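Heads up: the structure comes next, in structure tokens.
Missing here is one protein chain; the remaining ones are kept as they sit in the complex.
Moving on, here comes chain A:
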Amino acid sequence: MAFLALDGLTASYGGKADVLSDVSLRFAKGEVVGLIGPSGSGKSSLLRALVGLLKPRAGKVTIGDEVVDYGSRASLRAARDRFAIVFQQYNLFQNMTALRNVAIAPTLVKKRPSAQVEEEARALLTKVGLGAKFNAYPDELSGGQQQRVAIARALALHPDILLLDEVTSALDPELVNEVLDTIRALHADGMTMLIVSHEMAFIREVATTVVFMDQGRVVEVGPPAQIFDAPQSPRLKEFTAKILRH
């Protein structure tokens, strides 16, 4: 029984060419899915479609036994309840402290008691190594710290599935590891994650399943050993031949 199922998901930005065409995938709970592929292959669009930032034109998304209808408000709200996304550029609220960034959505959207949310937000920030930065504003934090606030903010929503969209590609090489360590820890906790990344070594290490996409389509799906060492499709062979030389 798949925990997350995508069937024929198709989407485009404002009537232009499809950025996602006929994407069908199935994942079990606790899986870490690495989404790889060249720029413009639809990896980020797939994550944006799942949280309803990009409206699918056709296809079906099922979480557990719940079908998400991206046209209906209630259903979209339910989907946003299940997914939390972390963006490449962190997308933190600049006018709020780290603590408020983490605490605002649970209090405002999920109507949980603020004292309890705040306590949890402190715990989450401490967990991602920012115990001393509760009251810092985003512009007072480094990129790596901001990205960890963004991860804590996503976790505060108690998502069933965490979506990570190139979370390390805006960071200095030195800061990449602090974010990767955070993700490793989440993996150890059993969090289901979809990770779009160009950090191939990292994907290979943490992913249970790797999805290779090109031009909006899923080209190949398999365990890391297959994708990186024994690619089946010609397009993936070409891709891995290029990237794995570095």
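Annotations for the structure displayed:
Assume contacts are C-beta pairs under 8 Å (C-beta built on N, C-alpha and C of every residue); 3 or more make two chains touch, one makes a residue touch a chain; residues count from 1.
The rule we apply is simple: contacts and distances are computed from a predicted model.
Per the UniProt record, the absent chain's protein name among "Oxidoreductase", "Amino acid ABC transporter permease", "Quinol oxidase subunit 1" or "Basic membrane lipoprotein" is "Amino acid ABC transporter permease".
Residue A:Leu157 is the one among A:Val19, A:Leu157, A:Val196 or A:Leu236 that touches the chain missing from this view.
Touching the missing chain, out of A:Leu53, A:Ala185 or A:Ala225, is residue A:Leu53. Touching the chain that is not shown, out of A:Ala28, A:Ala58 or A:Val109: A:Val109 (per the contact rule at the top). Contact with the undisplayed chain is limited, among A:Lys43, A:Arg80 or A:Lys133, to A:Arg80. Of the listed residues A:Thr10, A:Thr62 or A:Asn91, the one in contact with the hidden chain in the full complex is A:Asn91. Seen from chain A, the chain kept out of the figure touches residues 51-53, 77, 80-81, 83-85, 87, 89-95, 104-105, 108-110, 137, 157.
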